[in-house]
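Removed from the display is one protein chain of the complex; every other protein chain stays in position.
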Amino acid sequence: MAQAVEVKAGNSRLIRAQLSRRFLAAIAAGAIAVTFALFIATPLHGLVGFVLVAAVLYVVAQTVISNVVEGRRAAMNRLVTSVVVVCACAAVLPLVAVLGFTVIKGSAVLDLSFLTHTMRGVAEQDPYGGIYHAIIGTLEQVGLATLLAVPFGLLVAIYLVEYSTGRLGRIVSFFVDVMTGLPSIVAGLFIFALWILALGQSFSGFAGSLALAILMLPTVVRSAEEMLKIVPDSLREGSYALGIPKWVTVVRIVLPTALAGIVTGVMLAIARVTGETAPLLLTVFGNPALNFNPFSGAQASLPLFVFGEAGLPNETAINRAWAAALVLILIVLVLNIMARVIARFAGVRS
Amino acid sequence: MDEPESAKISMTRSSEAVPSPAGQPPKTNGAQSKDMRGRPRRRADAIFRMLVQGSGVVLLVIMAAIAVFLILQAIPALKADTTNFLTTLNWAPDSTPSSFGIAALAFGSLLTSLLALVMSVPVAVGVALAISHYAPRWLAGPLAYVVDLLAAVPSVVFGLWGLIYLVPSIIGPSKFLSTYFGFIPLFETNGTYGKSVFAASVVLAVMIIPIIAAISREIFVQTPRDHIEAAWAIGATKWEMVRTAILPYGRSGVVSATVLGFGRAIGETIAVALVLSANYEISLHILQPGGNTIAANIANRYGEAGGIGRGALIASGLVLFVITLIVNFGARAIVRRGEREGA
Partner (left out) sequence: MAKSIQMKNVDIYYGKFHAVQDVNLSVPPRAVTAFIGPSGCGKSTVLRTMNRMHEVIPGARVEGRVELDGEDIYRPAVDPVEVRRAVGMVFQRPNPFPTMSIRDNVVAGLKLQGVRNKSHLEEVTERSLRGANLWNEVKDRLGRPGGSLSGGQQQRLCIARAIAVQPEILLMDEPCSALDPISTLAIEELMGELKKDYTIVIVTHNMQQAARVSDQTGFFNLKAAGQPGRLIELDNTEKIFSNPTEKATEDYISGRFG
């Protein structure tokens, strides 16, 4: 029997016609050539369009040829693999485009003077002015929001992980989720309705901090909760077994163990609210001049600055917006990268 | 006496991985004798318990306050509105007689968000599959990282990019669509192009891809090895393995990720405010300038709003709040059902 199979191994069941790499490369070359022809013959133009048309042609040709040579299943498999590759590129492309544009446009304007001057008395077409006031405003607003949200969020997380047993815990947990989905503009409207309309306070950096704190809170709670949950129970039990009271156990043993993870979560939350614009529009209002005091009077902030300058019909103003956007992105990315480095360094998953 | 001993061992063992609490047990051990006398320790425990539980309650109070204060501040404006708030298209709260309604805004919010979903969900699922099962390992990590970074870019930067780069460069494809597919009402235009619903939807799609991709990826990688190997073992191709093992397992996760992405898109303010040229019409012509959303309208009209105008904007914010509540409840219900089915 073994001999019989040996003889017919040439058309064995295990072997199926397959497209070679060289053949696939030929299909790709063909697709590019046809695209060239199309772009010469028809009014199609542009690099993005070229890549798109060539990619579509390649995928179609590959699927058709594979269907004939390799069969339906293999053709489908190749098609899906191509689509997945295209999707990955489609997701990465915008990031490259956004970052690229911001760096190119922003670095043309960004210099020391831009970082150290305000917009006081600067008209939209003036080629000077800067974001010093906006940086100060953003630092103060985000700093205050962090001071408000982090301790509060930690307490809620401790409650959810270490103390909650019954219904209240489930309700709180549910509303943390609801809060996660709260649109930032609604948080801004709420502080506007409460702090400015109902309580009669003025626009201020602090009002903005309140809105940002609401947006930070669920992120802080959720990340701290996850980190507290992965603290092994043996640690708690070990502490209880020594007669250490529960709150001391939580504060001195559980929290320090989860600290690196919590810091990571907090930094990601800070990064997220640093770029928030909508709630600040309604609470901080924006201010071309420097206002150091976050508790009184309208303030500037980086995202508000970008929004304001972007809306002006003037090239110079829009260039200022790019430069401010570059600074904003740098701050956010540095926070993100630091958070990840801490997470990796401390060996927790983010 | 056996017990504390073994407990101590387990403690030091677990704390090897973490820097801080090493060397603490003896210290707290000393403090414990004082606390063991009874009351002070229990009182401290009770106070701490009240503190953390109180924080939980305060969080609930904040959520309630959001609803209450939005309603309170919206009522006067709604009373002043001489037209039906739910069906009126235009937005003139500060004129006399005051007239404003949510209809065009709510329609625009739903339209832009739905279009964004149509564009982003397939791409996001593709990216999630690329990271979880298609990309080689050396590429999957960086790819996941890049997608996460995309989520971190502030929305105002997306808005700026959309306004300066995307809007001009989308005119070509828009013309193409309206020339060759203009018979479809969606692609019909009045001959002008630019700051359109289509452009806003593309910006939103780019913004929510990382959210949907991250959640989908997380659920895809949890697909039990058993299911995946079962598919391989009956002679599945890679795509057939994905279709029989991974997609059924991840379905409810993808659906809830989609709903969450929708919630994010409908609440997005600044990027949309920069990319749309606001009007107050209900129109399906997504390629021509126009369109509006609840959130963008708040950002655009806030600066000029008088007393009634502010109340009117708060009323529209309340509608947005309710929509996002419904969306989030829906997402949670889907997740719960998915967990029950054990899929």
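By letter and in written order, the chains are A and B; residue numbering begins at 1 in each of them.
Please note the rule applied: a residue touches a chain if its C-beta (ideal position, glycine included) is under 8 Å from a C-beta of that chain, and two chains touch if they have at least 3 such contacts.
Please read all numbers here as calculations on a predicted model, not as lab measurements.
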Residue among B:45, B:148, B:188 or B:240 that touches the chain left out of view: B:240
Residues in chain B touching the chain absent from view: 136-137, 224, 226-237, 240, 244-245, 248-249, 342-343
Touching residues (missing chain, whole complex) on chain A: 1-2, 5-6, 9, 12-16, 18, 72-73
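The working rule: only the chains that are shown with their structure count from here on.
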Geometric centre distance via CA averages, chain B-chain A, whole Å: 11
Contact set on chain B toward chain A in their complex: 3-4, 7-8, 10-11, 14-15, 17-21, 24-25, 28-29, 31-32, 35-36, 41-42, 44-45, 47-49, 51-53, 55-60, 62-63, 65-66, 69-70, 72-73, 122-127, 129-131, 134-135, 143, 145-150, 152-161, 163-165, 169, 172, 206, 209-210, 213, 237-240, 242, 260, 263-264, 266-270, 273-274, 295, 298-299, 302, 310, 313-314, 317, 320-321, 324-325, 327-329, 331-332
Chain A residues within the chain B interface of the complex: 46, 48-49, 73-74, 76-77, 79-81, 83-88, 90-92, 94-95, 97-99, 101-102, 105, 152, 155-156, 158-160, 162-164, 168-169, 171-172, 174-187, 189-190, 192-194, 197-198, 214, 217, 221, 232, 234-235, 237-239, 241-248, 250-253, 256-257, 259-260, 268, 271-272, 274-278, 281-282, 303, 306-307, 310-311, 318, 321-322, 325, 328-329, 332-333, 336, 340, 346-347
